[in-house]
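The structure that follows is given in the form of structure tokens.
All protein chains but one are shown at their positions in the complex.
Per-chain numbering from 1; labels A, B and C assigned in written order.
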Amino acid sequence: MSETPTFEHSETYKRSSERRMRLNMGPQHPSTHGVLQIILDLEGEVVMRCDPVPGYLHRGTEKLAEERYYNQIIPLTDRLDYVSAFNNNVAYCIPVEKLLGIEIPERAMWLRVILMELQRIASHLIWYGTSLMDLGAITAFLYAMREREKILDIFEMACGARLTYSYCRVGGLLADTPPGFEEKVAEFVKDFPKAWKEYTDLVSKNPIFMDRTMGVGVVTPEDAIDMGLTGPSLRGSGVDWDIRKNEPYYGYDLIDFAIPLGTKGDCYDRYLCRMEEMMQSNRIVEQALKFLKPGPVKAPDPKITLPPKELSMSQAEAMQRHFYQVIHGFSVPVGETYGKIEASKGELGFYIISDGSSHPYRMKIRAPSYVNLQSLPLMTEGRMVSDVITCIGTIDIVLGEVDR
Amino acid sequence: MFSPARFFETGAAPIVAPEQAVNPQTDPLIWFLQTFITLFVIMNVVLVTMAYQTWAERKVIARMQLRHGPNQTGPMGLLQPIADAVKMLGKEFVVPREADKPVFMIAPIMSFIPAVAAFAIIPWGDARSEGLLGGWIRPAIANLNIGILYMLALSSVGVYGIIMAGYSSGNKYSMLGALRSSGQVVSYELTLGISLIGVLIQSGTLNLNDIVRQQQASIWFIFPQFFGFVVFLISGIAETNRNPFDLPEAESELVAGFHLEYSGMSFGLFYLAEYISMNAIAALAAILFFGGWAPPFDIVPFTLIPGPIWLFLKFAFFLFLYYWIRSTLPRFRYDQLMGLAWKVLFPIALANLVITAVVKLIGVHMGWWV
Amino acid sequence: MGLLENKFKENLITTTVDSLINWGQEKAMYPLLLGTACCGIEMMAVGYSRFDVLERFGMLFRFSPRQSDVMIVAGTVTKKMAPVIKAVYDQMSDPKYVIAVGSCAISGNIYKSYSTLQGVDRIVPVDIYIPGCPPIPEAFAYGIIELQKVIASRRVIRKQTTAPAPGAQPTVNVHDILRPGHIKLPTAQDYAAHLDDDITNYEQRGLIEPGRRRD
Partner (left out) sequence: MPIQESLQVVVSKLQDKFGDSVLSVQEFRDEVTVRFKPQVWIEAHRFLKEDEDCAFNMLIDETAADYPLRNERFDVITHLLSLGKAHRLRLKTQTAEHIPTLYPVWKTANWLERETYDLFGIIFDGHPDLRRILLTEDWEGFPLRKDYPIEGYDI
């Protein structure tokens, strides 16, 4: 494959290489969404070479996962993409449930769909707030957080936590949602479009915002596929690929929703894709609410899920089974599988190799932010310093997922 | 018949030296004391209002963002500026090792003094009239004939403080901030100057007090000079590095821009200098385009309120405009910023200048100019 | 403030001056948010309109270490990040405090792994610990009020009675605990080595007489 003439081969690059200033947009920087270091070779304001250095939040999740039972890994997965924690839980549970070959009950599946889509809206709201604050519009962040607080209240009602839920268990959910949950979700779904319209009015037609994002960080569809971009960044370049549509899981094929596609692949298209995705997620939650019927929330298989509380307090062997599972965990048949979902940042996948014991032999997390971050040099070389900030904003990376 | 001689004979009243506010018979010592007291009073008013502007901005922007501003210190957070000042005085003044020490020390002073000096010529009331307390507090510290020229000169001196700060703190980010601010201020000063000339042509004088009196006589200059006002306001915002143009100290890109290495009171000086120069531009806009101390209509309810209050109300409105813009608009990119100055504002200012000149000439020739 | 500190006995005037300085320091703390992980997102939640803790207490986010006096370490501190946090702490100007937010910053939490520093108080002295993973915004507000109490009881110009204890002293020097090959930051000795560069060349230029006592 011939090396495409990148920016390095151009004449201006060679001539100006000695007059370059190496700027270190260090790990502690207001707009690198956490601890990401970017080493820029600047020539005046123009970025000649951009080298992102992740790793400042590498906590060794994959190594820790190898010494824990399958249900103990769930708190680790929360803190990967800590802005959409519930998506990580579900993404981890899918391959384990596939390995065990069990089916989760109807209500658990629809609750997972609803909460995943709400989590996607919350994650896009944080993206909307922070990327606009990087551009200088401070107020947009505060209004986006007002909606996000409503979603956090729904999650707090369901599982008691605001940010890191650990609400999933292998084989379903930890517990059923309290009464009044559906009404609260319905109420959120009813008045979200009004707030959404407020956000788009504030920013979408704003000439300064359009100048700052149109034509910046253009990624052609071929480059996007070649760089392995997934999620809204890929769809921003016009490639029609969404796991919920092309490889449907969890009843997404019963719900009709649209996939927003960009045309030019610049920051503005990615912005529009994400904004439209929020509305589509809202529609999904609306339709999923109708499928939600009362029923069990855990898989009936006794070896995997804990017995209900009142049973294990009253019956002897239920308590014995409860203790056994907590101390030894359940064992998973030998094999390897790769489960994936369409998380808010892209395709989040867990590749698990199991050797039959109750610990995974090897767990690899395919983090969308890690692969999407690779395309930052492609977007920013030859552009100005402020465009680096815009491009980081529209790739929407979260460092917990990049460094694992 | 058209003759070149008529070019220079304008219909306006012959320009004479503005009468001294105070009759010259008083001996110089009392005159000096009066000036000193006026200076003392006005400067204190200016500095205290600047300190309370940080409070006002935090409150207004907080209100726009659905939250309360500081309300834990003092009744409504009123003691917040004092707390800020006390804390900043108590902070250690850190001079980085590779900083250029003398330049590093002078930079905040260089950017603070021109900002404060700009208030010397703002006429709070009619400069001719006796001030308060029978002349002891005159309405304007100095009633210069070349008021606007003095203002423009000071606003360009202010940028040296920023460049010295950026250069001397030996930090790449502040260097970038300094380079950006020098480019920005130079180009926006040009458009600021040209947009003012429209007003000068129409009023025929540089003295701020006479401009206000002309506006009192005829209409406010905002209506004939609307485009001049728009260009003036935009380049005024750019001149003071306020929000859509705050590239020199863009938090999200350059961490804190040119005043990155300054701690304690030197950072406080930069912080106040930014607010004071913002006020200078707001006061200038109020005087040149909105008839400084003149009430909008001469009918009774308006004339009861004294002159300075009117001026204060007008430029409080402009300050609110600054805060409003700061909380909503995103930031320009550097080349768009320069593009806007040279490709958009500069032509509009020139066009406005030419049209005003032509209208004035025809008006003078036809004789319907007052 | 160096000249005045730790000089005067306790009497009416010095105590009121102290309380004024502490009041100023307490009511206008400028935080520097080192939001590394999930606690960073929760600390943003503390800033905006629903809980509105920061702005009401007069705290204004400053991103440059020189101008801030409270360092909020929110999130896991990895060994690659440790020298950066130590450098930022050293750059902060003097009356400075550290709040460790979240169990990752306090004790390394569930991440007992090869690359995680088990608690930020191993490298910087911490004043306030806010437990929780992530702590709820009300817990952060409680932490701020606690820090204000710590500042209020500070003896600035009065003579220090006991050894100053700004929270737990760092048990271990940052440079010993790290892998030998990590990014080397200038230690106190390096500063001291260069301390009198200016004085030596002043001497060569004859500005000051040689042999002046170098503190």
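The rule is short, and it goes like this: a residue touches a chain if its C-beta (ideal position, glycine included) is under 8 Å from a C-beta of that chain, and two chains touch if they have at least 3 such contacts.
Since we're looking at a predicted model, the values are computed, not measured.
Visitor: Which displayed chains does the hidden chain touch?
Guide: In the entire complex, chains touched by the missing one are A, C.
Visitor: With respect to the chain omitted from the figure, which of A:P75, A:G228, A:P296 or A:G382 is a touching residue?
Guide: Within the whole complex, the residue contacting the unshown chain is A:G228.
Visitor: Pick from A:E183, A:D201 or A:E247: which residue touches the chain that isn't shown?
Guide: Checking the options A:E183, A:D201 or A:E247, the one contacting the hidden chain is A:E247.
Visitor: Just name the one of A:Y249, A:F291 or A:Y351 that touches the chain not displayed here.
Guide: A:Y351
Visitor: What is the set of chain A residues that contact the non-displayed chain in the whole complex?
Guide: Within chain A, the residues that touch the unshown chain are 1, 53-55, 58, 60, 62-64, 67, 98-99, 101, 225-228, 239, 241, 246-247, 335-338, 347, 349, 351, 353, 361-362, 364, 366, 370-371, 373-374, 403-404.
Visitor: What does the interface between chain C and the hidden chain look like in terms of residue numbers?
Guide: Counting only chain C, the missing chain is touched by 79-80, 112-115, 118, 122, 172, 177-179, 181-183.
Rule of thumb we're sticking to: only the chains that are shown with their structure count from here on.
Visitor: What are the chains that chain A and chain C both touch?
Guide: Of all the chains present, those in contact with both chain A and chain C are B.
Visitor: Need the CA-centroid distance for the pair chain A / chain C, whole Å please.
Guide: That gives a centre separation of 34 Å.
Visitor: Between chain B and chain C, what is the gap in Å from one C-alpha centre to the other?
Guide: The computed centroid separation for chain B versus chain C comes out at 38 Å.
Visitor: Please compute the C-alpha centroid of chain A, do the same for chain B, then give the distance between them in whole Å.
Guide: That pair's centroid distance is 48 Å.
Visitor: Two-or-more-chain contact residues of chain C, please, as numbers and ranges.
Guide: 48-49, 63
Visitor: Hey, what residues on chain A touch two or more of the other chains?
Guide: Residues 29-30, 142, 146.
Visitor: For a test of understanding, state which residues of chain A touch chain B in their complex under the given definition.
Guide: 21, 23-24, 29-31, 42, 45, 132-139, 142-143, 146, 202-203, 206, 208-209, 211-212, 384-387, 389
Visitor: Please output the residues of chain C touching chain A within their complex, sorted ascending.
Guide: For chain C paired with chain A, touching residues are 34-38, 40-42, 44-45, 48-50, 63, 75-76, 78, 80-81, 84-85, 88, 110-116, 133-134, 136.
Visitor: Give every residue of chain A touching chain C within the complex, in rising order.
Guide: Residues 26-30, 34-35, 55-61, 63-64, 75-76, 78-79, 82-83, 85, 126, 141-142, 145-146, 149, 162-164, 399-400, 403 of chain A touch chain C in their complex.
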